[in-house]
Every structure is written in C-alpha cells, then in structure tokens.
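A protein chain is absent from this complex, but the other protein chains hold their places.
Let's look at chain A:
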Amino acid sequence: MRTSAANSHKARRSLLWRLHIDVPLLLGLLALMAFSLLVVYSAGGESLALVERQVVRFGAGLVAMFMLAQVSPRTLKEWAPLFFVVGIGFLLAVLFFGESSKGAQRWINIGVRFQPSEIMKLAVPIMVASYFADKALPPSFKHLLISLVLVFTPMILIMLQPDLGTSLLIAASGLFVIFFAGLRWRYILGAGLIGVIMAPIMWYFVMHDYQKGRVLTFLNPESDPLGSGYHIIQSQIAIGSGGIYGKGWLNGTQSQLEFLPERHTDFIFAVLGEEFGLVGIILLLALYLFVIWRGLYISLQGQDTFSRLLGAALTLTFFVYLFVNIGMVSGLLPVVGLPLPLISYGGTSIVTLMASFGILMSIQTHRRLHSA
C-alpha cells in the first residue's frame, strides 16, 4: 500500500520533472496570480477587459517560464557571454536610436517595441554567476573588480536613459551574486561606508529633479498634499482605513472613489490593504515568503556553483521588488515607479519575472538528470 502510493507519487513527480516543472513553486506563483486577478478587477473599476488582458500576460509569463525551464543551467552558462553582449548592444542602441516616452528613452523598436533593460534583469546575474562558476571562491580582489565592471557597465547605461530605479535593481541582482559567492564582510562594510559618502554626490550630480522631489516628499509628504505627496497620503489612508479585516472586496472607498492614482498598477497594494485588510496583507506576504523560501531551497540544492549563485540571486532580487514596492506604498520608502511583482496590472516585468522562475525550475529539475 505504502509502496504503491509512494510509487505513483514518484511517477507523477517524474512526469512533471521531465517537463521541468517544480510543483511547489508553480502552486505558489498561481496563487499569487489568482490573488492579482481579484485585486485588479476591483482596482480597475470592475473592468473585465482589464482582467482578461492580465490573464493574457500571465499566460505569456507561464509560457516564458516553461520555455526557460527547458534550458539546462549548463546551456544557460555557455550562452551567458553572448546574451550579455547582445544586451549591452541593445542598451547602446537605446541611447542612440531609442524611442522616448515621458521624457525617458527606454524603448527600442525592432518589429516589436521593448525595453532592453528588461533583458538585463536576467542577463546581468546570469553573466556574473557564469563568470564566477569556475573560479575559486570566495573571489579574489581581481575577480571581484572584474565582476563589478560586469555589474556597473549596464547599470550606468541604464542610468543614462534615465531609469534610476531599474538600474539600481539590476545592479542589486548582480551584487547579490557576488554576495553569495562569498564576498568578504569587510568589503561589504566598506561599500556601505562609500555609499554614505557617495549619497551627497549622487544627490547633486546624478539624480534628476523629479527624483529629488520624490525623496523630499517622502521625508515630508504633507508639504505637497496635492502634488507628489498626494500618492503617499492617499495610499496610507487607504491601507490604514482597511483595518484588520478590510472593507471588503470592491468596497474600498479610497480606491473606488479614484482618490488613489495608479491604483491598478504601482499602487495596487493600497487597494489590497484597504479591501482585504491586515489579513489580506499577511496572506500576500506569506505567499511571497513561500516563493522565496522555495527559491532559496532550490538554490541550495543546485548541483554547481553557477546554478546556486544564479538561483539565490534571482530569488533575492524578487524579494527586493516586492520590498521596494510595498515599502513605497506604505510610506517607508520614496516613490519609485515599480510594480508589485505578479500582482500589479500590466508591465513587461511579468514575463521577465516568470522567466527567472523558469530558470529556478530548470536548476531544480535538471539536477538529478545530470547526477544520475
């Protein structure tokens, strides 16, 4: 009895393994998507058309995930340099021939219109992990320097577009690889110190006025209640008035009355907080934590250095996305244009995120095939 049950379980598992699907991770992602559709329906003014388009995006994301899961980590590692160089090429192309929208030059049109910075979200960690794959770890100073060049070149190119938020996130994903490779603690502390020193320089020479405005508003939202502080105040009212159990689905007064701008995109967390309350937020955080735990678990089991570094870095990057978004909507961080991963309506980021989960699934399911 016991054995046959175990066997059938194994048989089912092996079928999904042959398809390179990690079931726990998939279930976690699907739960998040289902949650997203509920909130998008409410935040979008009960528009079914909006939900339909979101379903289409999720479909595309699942396809991207499934396709990347088929690519073995070994192949990914071999192609990393080419992928990276092409990505850099696109970034340069954007600077020279890119299409502008809302004051930033972020898009390129080769038949389809896309943001090359999206590619770099994957290309940078893959490249850095691939670089460290055969090196002795923890990295020597020389290897560290070279890896930093790999991280900062695309970061600077994206910063020039300008897209500070994305460039910092991409840098973070590369730096996480270095962190997991065993970067010495004294370097980490040193970098923190440099960061503190650099902050004023960034403020005066790098940051744009609108970015400074966001930081100032963040520090004192009441100073501009109808301008840039409006978002923060309104989203905090929305979340706060939700209470423990929320006002109920479709019943958020703040969000439904259109107090909240961008309520179905970047500020969707406020709608969720208002309508589902603390209970809903705990559920969301639990789902996120489950996905992150599974990602780190898969990375720990990774059969080579490349898989482990890449898997862990991608997982941690996912966390940064949700942390920055929730922190921003809750008034803990300045406002940056960043969607809540897998929940916000729209954005090409869904496909990129799902692709990174595809890589995690590949790491998980290609493991045994090689060691056996």
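Just so we're on the same page, contacts are C-beta pairs under 8 Å (C-beta built on N, C-alpha and C of every residue); 3 or more make two chains touch, one makes a residue touch a chain; residues count from 1.
The criterion applied here is as follows: contacts and distances are computed from a predicted model.
**Q** Which choice in "PspA/IM30 family protein", "Amino acid dehydrogenase", "Peptidoglycan D,D-transpeptidase MrdA" or "Quinol oxidase polypeptide I" gives the name that UniProt lists for the one chain left out?
**A** "Peptidoglycan D,D-transpeptidase MrdA"
**Q** Tell me which residue among A:Leu27, A:Val71 or A:Leu137 touches the hidden chain in the full complex.
**A** A:Leu137
**Q** Pick from A:Gly61, A:Gly277, A:Pro339 or A:Gly358: which residue touches the chain that isn't shown?
**A** Only one of A:Gly61, A:Gly277, A:Pro339 or A:Gly358 touches the chain omitted from view, namely A:Gly277.
**Q** Residues of chain A in contact with the chain that isn't shown?
**A** So the residues of chain A touching the unseen chain are 44-45, 47-50, 53, 134-138, 140, 143, 179-180, 182, 225-226, 230, 236-244, 250-251, 253-254, 256-259, 273, 277-278, 281-282, 285, 288-289, 292-293, 296, 299-300, 305, 308-309, 312, 316, 319, 323, 326-327, 330-332.
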